[in-house]
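Only one protein chain is missing; all other protein chains are in place.
The block that comes next holds chain A.
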Amino acid sequence: MTLAAATDLAGAATQLAAATNESLAEMSNVLIYSAMAVYTLAFFAYIAEWIFGSRSKVARTAAALTPKAQEAEGGPAVTVRQGGGTAVLERPKVAVRATAGTRDVPDGPGAHGGDEQGDLYGRIAVSLTVLAFLLALGGVVTRALSVERAPWGNMYEFNITFSTTAVGVYLALLALKKNVRWIGLFLTTAVLLDLGLAVTVLYTESDQLVPALHSYWLYIHVSTAILCGAVFYVGAMGTIMYLFKDSYENKLVNGGKPGAFATSVMERLPAASSLDKFAYRVNAAVFPLWTFTIIAGAIWAGDAWGRYWGWDPKETWSFITWVAYAGYLHARATAGWKGRKAAYLALAAFACWLFNYYGVNIFVSGKHSYADVGLGALAAVGF
């Protein structure tokens, strides 16, 4: 029978391709496991940084906020301008001061607390994070090569891509000399959880689906969605730390005595206002990209499903997330909503993003349900 012969032939060809793909897929798994091992080492190094940092006794926040310091009325400017025109050739220095209404608190020195050994561990931790990141990136790329498509066809792939992107964002901020090293511990913890979940619960065999049914809008849409998620995640970390640090500062201002542990941790973090600003900048910077992500999704839906907006659960939750972040940005411009209330809004918005990914994939069925069936089903909707 000719039909059977043809099938055999096609089968042989697929098997040939399958062999290389399988070895790539295996390599990807090895890389991901190696990355997890190195992330674990980095995790311990960050912990060592925190532990050794606790030896030094920095209490600048406390110093700035205790009643004695407050006596220098008007809120002290943090830095001193040039100490008078003593020398002819000295250049002018810019003095910076907080605007009224915000507390003038110096930033903590970071997890190492100014301790040299702590700092060394911190540097080791960052190096290990870089190494783990490269391994994970290799894992993602080989996975993509093995499936011959973008690596986000199922939740396993999405998870490994997502955590790798989040670490990438962190490293990029470090490379830009932002004061973010303190995030390292929280980030590696979350990344280990995320990867652990990926390799145990969510693992999906590499499959060789080559969807001819794709659109570059889909690729743009999903990749920017992942990037936005990673950045929102970093922003949410900043927000949570802001809330803790703000409580700590409030306690100090009101004459309270925070516990030794809280003091040790909080004194090393940046000032609440810096954390708040950091979170705001991160969220604000990525908000236009999130807007673009939704629009790219709409364009793709217009091509694939015959309508660009149809209130599919995934679309709906993207919209909810978007409106929630818009609410957060508005809150920061609205008297009475600045500060903690706005921070809660930011966290709610991030919760929406998380639900959009995990919740909607698992609990809600819709056109986007690619939780386990792969991209093919996503594109093949409507058949």
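Details
Everything below uses one rule, namely that a contact is a pair of C-beta atoms (placed from the backbone, for glycine too) under 8 Å apart; a residue touches a chain by one contact, two chains touch by 3 or more; residues count from 1.
The rule is simple: contacts and distances are computed from a predicted model.
Only one chain is not pictured, and the protein name UniProt records for it, out of "Cytochrome c biogenesis protein ResB", "NADH-quinone oxidoreductase subunit M", "4Fe-4S dicluster domain-containing protein" or "DNA polymerase IV", is "Cytochrome c biogenesis protein ResB".
Remark: the omitted chain is touched by one listed residue; of A:Ile240, A:Ala284 or A:Leu354 this is A:Ala284. Touching residues on chain A toward the chain that is not drawn are 3, 7, 10-11, 14, 18, 60, 63, 69, 72-102, 106-110, 114, 177, 179, 205, 207-215, 217-218, 270-271, 273-274, 277, 284-285, 287-288, 291-292, 295, 298-300, 302-313, 316-317, 319-320, 323-324, 326-327, 329-331, 333-337, 345, 352, 360, 364, 373-374, 376-377, 379-380, 382-383.
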